[in-house]
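Missing here is one protein chain; the remaining ones are kept as they sit in the complex.
Just so it is clear, A and B label the chains in written order, and each chain counts residues from 1 on its own.
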Amino acid sequence: MTENLKASACDVCEVNNRASLKRMGLNIEKFDFIVALAGNPNTGKSTVFNALTGLRQHTGNWPGKTVARAEGGFEYNDKMFKIVDLPGTYSLLSTSTDEEIARNFILFGKPDVTVIVADATRLERNLNLVLQVLEITDKAVLCVNLIDEAERHNVEIDIRSLSKELGIPVVAASARSNKGISELLNAVFQVVTGNFICKPKRISKLSGKVSKAIRSLTTMIENEYPGVPNPRWIALRLLEGDQRIIDAIKSGEIIELTGSNPQAVV
Amino acid sequence: MDNPLLLIFAGVVLFIITPYLIFSDKGIFNKYRKSKKLQDKEFIENALKFVYDCEYRGAACTINSLAGNLRITTDHCVIIVTELLRLNLIYKIDDRIVLTPEGRTYALRIIRIHRLWEKYLADKTGINEKEWHYQAEIQEHILSENEADELSAILGNPLYDPHGDPIPLRDGEIPPKKGIPLTRLVDGDFAEIVHIEDEPDTIYAQLTALDLHPGMKLRIIDSNTQKIVFECEGDEKILSPIFCANISVVKIEHAQLQVKEYVPLSTLEEGELAKISGISKSIRGLQRRRLLDLGFVHGSEIIKEFSSPNGDPVAFRIKNSLIALRKEQSDKIFIERV
Partner (left out) sequence: MENKNKLIAAANNLRYEIGENLHDYVIESIYEEASDIASKSVKNNGKTDKFNLDAKIDKIVTSRAWGIPIMLFLLATVFWLTIEGSNVPSAFIASILVESLHPLLRDFVGITLGMPWWFTGVLIDGAYLAMAWVVSVMLPPMAIFFPLFTLLEDFGYLPRVAFNMDNAFRKAGAHGKQALTMSMGFGCNAAGVIAARIIDSPRERLLAIITNNFSLCNGRWPTQILISTIFIGALAPPYLAGIISAGAVVTVALLGIGFSLLLSWSLSKTVLRGEVSTFSLELPPYRPPLFFRTLYTSLIDRTLFVLWRAVIFAVPAGVVIWLTGNIEIGGVSIAEHFILAADPWAIFFGLNGVILLAYIIAIPANEIVIPTILMLTVMATKVAEVGSGAGVMFELDSVSETSAILTAGGWTTLTGINLMLFSLLHNPCSTTIYTIYKETGSVKWTAVATIIPLLLGFIICFFVAQFWRLLS
């Protein structure tokens, strides 16, 4: 079905795709895939969440308002998705509770795809978070939201080049007016089904003393846990003294991340 | 009982003067807090800390020096030392007091809690610097090892306390002291502060007042036996060598300086464009991380947009978003004019 849609004109696919979305609200008992929703505060992340699930969560124009983790569900192309709205954060590296919840879910919750919502008018600042997420997971979709606002401000974003640079699907959207939601769904579907293999951009500008430390630690981790998808992130977190990672190494939980045990632990 | 004047007078005494006497800085409550008699356990733990410190510095520890540090009589000190011997925490070589392995572990545990608590106060609360050491002195005797572990995890297992002292790992040793005293530098040397000794109080209070923090870079302008003049984050500071002996530094090359000139962001004019060169080391913890996350990193362009009706805070545009900062912060962020 998806193959057909790809071939057809976009007007048609809009209609068809929308038709295959079924918002499930809070009904998330059974699901095939987990979608994590990350993003900076105030980027319309909750609007995207609401557009997908049909729920109406209000967060307001404030950073850090979503305190708890919200969950919802939707059905798309006959597959059930559980979507987890992570707290809005600027970064994933600090010791605040919000950021801990977000980064631990992306790593240990093993979502099938992480959708990162970014503000088109401040893409550069949002890329800070995007690049951090891409260090953790290689299954991600970037949703450049508020694209109409960016257009009003004469900001033009080359979605293709961005997608090429980041190595993940990038979708322009305006969730407020429901624009781009079907493209987002399609991208999510492509990634979870393995039709689109992400080759995420990893940070390459590290140099000097810090990079040497990270490299030597990364090698140790790769030797100890062959197949772990994100050794460098783990190395970085160890250097930041992240207790959750230390505990995971001690308890052996980290082995589950190598993919030898496909059962998701949430 | 129904003379209003008398009642007003009584009311003023009861509701205003009394609370002031009790709760103000120099009030009874505070005095009581500070003068509280130490318990035996606290004496023992403080003694262990001191013995450990002597060994760390490579100095000999005797009953007399211990009594001096704990501010007790020699007789009282003998009782404590006897107790420590009985608990097998120390042993004696002639007059010298030395820690047993158990004593060392115990001492490190106390030091760890002390430094973690200071780090916690510095990073997660707005409590004044002068209070840190004193509050940590209390907490180190209260917190259990598990609570200390939790605290450490919350803080991201920090390695250095806000004075630059390394925090021992659980069951771990402390790495050896880094750096040399500031007094050993000569004119024109560049250096980074790695440690500021927090005892004795009087010297530390003076250093705090100068707003010096580990991580800050400095340049010696004039160093002689009378006074040491140096430039630190754009300000010229003058200190006598006695004070400078409490500051440890490591020498660096001029090329290693990320910030060449210390121009504070607060000097920017409305509509003027500049580039961020760095953030002062006196901004720490949550605040520092937040600023970095918002894009206050080396090389970012920044424009001053407008001020609030009273002139403070000021809104800056950075990475295309408007961020308002107070003058306290914009004084501590350095820029290069474009």
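The definition used in the following text is that contacts are C-beta pairs under 8 Å (C-beta built on N, C-alpha and C of every residue); 3 or more make two chains touch, one makes a residue touch a chain.
Treat the numbers as computed from the prediction; the structure is a model and nothing was measured.
Colleague: Which residue among A:S20, A:T114 or A:Q132 touches the omitted chain?
Modeller: For the chain that is not drawn, the touching residue is A:Q132.
Colleague: Which residues does subunit A use to touch the chain missing from this display?
Modeller: Against the missing chain, subunit A presents residues 41-42, 56-58, 60-65, 67, 91, 93-94, 96, 121, 123-125, 127-128, 130-132, 149, 152-159, 161-162, 165-166, 176, 201, 203-207, 209-210, 213, 216-217, 220-221, 224, 235-236, 238-241, 246, 249-250.
Colleague: For subunit B, which residues reach the chain that was dropped from this view?
Modeller: Residues touching the hidden chain, for subunit B, are 2, 4-5, 7-8, 11, 15, 23-25, 124-128, 131, 159-160, 166, 169, 172, 175, 214-215, 279, 285-295, 297-300, 305-313, 315, 321-326, 328-329.
FYI, only the chains that are shown with their structure count from here on.
Colleague: Please compute the C-alpha centroid of subunit A, do the same for subunit B, then give the distance between them in whole Å.
Modeller: Roughly 39 Å, centre to centre.
Colleague: How about subunit B: which of its residues touch subunit A in the complex?
Modeller: 152-159, 286, 289-290, 292-295, 319-321
Colleague: So in the complex, the part of subunit A that touches subunit B is made up of which residues?
Modeller: Going by the criterion above, the answer is residues 90-91, 93-96, 121-122, 124-125, 128, 240-243, 246.
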